[in-house]
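Note that one protein chain of the assembly has been removed; the remaining protein chains are unaltered in position.
Up next, subunit A:
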Amino acid sequence: MDKTLQTVSLYLLSHMGLIFFLYPTDIIESVNIGHWLPILTGFAIHLAVIAMYMKGMSYFPRMDLVDGLRTAGNAVAIVLLLPVAAYLVMICVITIRAYSEVVTIVFLSSTPLWAIMALLLSISTYVAMLGIEAIFRTALLLFVLFIPLTVFILSYAFQNVDWLYALPVMDTHTATFAFVQERSFLLSLFAFSGGFLFLGFVQPHFRYKSRSILWSSLILLPLFLLSVYLPVLTFGQNTAEKFQFPFIMTVDTISIDWLMFDRISMFFLLSMITFVILFLATVMWKLIRIIRFKWNAKPAVLIPALSVALFVTCMNIPDWKHVSDLLWWNTFFRIYVMVIIPAATIVIGVRYRKRRV
């Protein structure tokens, strides 16, 4: 049955959770002028990737990525899926660790890190155990609950904007696309590559219209732009560059006279955290799906085991520097997931169709 609406909300939420924290930092670092070009480049890559991926998946009606790749033989599937699994594990670790760090830095300075990680992990474990259909419905409910708040705060974030900071629109350095090789640009792909894989995992459970996903991704574009341009327009490039989380700083500058709250940024960022929890649940669910490909255990056992393992791993990362290293090593896997997997689905899909006809 058709679940386009739920799919779109999960797609939007999991990306929104990723956009506003690390992404602006990376983009602001990658170029000095004309930020829209790296953003648009990243976005174009994202569009191409999900279009290819969904096209590839459409060759396997009512099959998910794992079963689809399996049609080319078990060995091929294992070789192709192992890096994906590694990628997903790394994403889990990085996300949990990085976001707990953000939370301690910004709001809960006295709460120990492990407590926050335990909270994030246990909630996403719980949600993942409920199954993909429950995740989708949760996404819809969270969308309805939190999006009005988010839109309200985002629209207030223009309060301190100075439009002159948007100029100059372009310089020769940016126009050469030299930023493509920059470490920070490659890191920024994190925001694009994290959330799209689930689109290939849900077909056995329900259908969605891939066209609607592509259209809804256009909603993400202004969010990507806002996440970078709001800090730049508020502080200017030179100041924005200095902050660890420029977008959080921007939202912190908002002051609304008639509201009883001083730091409404907290509500905005924490609703982003809830989206991240949902994203984590999806990632864990995908991971379990891949693990169960070879090793058929009950999800009720696997998911808690996985989350304990993740927790231990996260505890063993000593500081922020290691997180950013991990994020950097993850780039290779990220590019693999963005290039090889969609391409593989198309190649295997075309062959599968030929064989069947």
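The rule we apply is simple: contacts are C-beta pairs under 8 Å (C-beta built on N, C-alpha and C of every residue); 3 or more make two chains touch, one makes a residue touch a chain; residues count from 1.
Methods note: contacts and distances are computed from a predicted model.
The protein name that UniProt records for the chain not on display, among "Succinate dehydrogenase / fumarate reductase iron-sulfur subunit", "Multifunctional fusion protein", "Spore gernimation protein GerA" or "3-phenylpropionate/cinnamic acid dioxygenase small subunit", is "Spore gernimation protein GerA". Touching the chain that is not shown, out of A:V84, A:V127 or A:I248: A:V127 (per the contact rule at the top).
Residue in contact with the omitted chain (choice from A:A72, A:L223, A:M266 or A:L326): A:M266. Within the complete assembly, A:L278 is the residue of A:I50, A:L154, A:L278 or A:I291 that touches the hidden chain.
The chain not shown here is touched by just one of A:L82, A:A115 or A:I335, and that residue is A:A115.
Per the touch definition above, the residue from A:L82, A:I105, A:L141 or A:A175 contacting the chain not shown is A:L141. Annotation for subunit A: contacts to the undisplayed chain at residues 1, 103, 107-108, 111, 115-116, 119-120, 123, 126-127, 130-131, 133-138, 140-142, 145, 206, 259-264, 266-267, 270-271, 273-274, 277-278.
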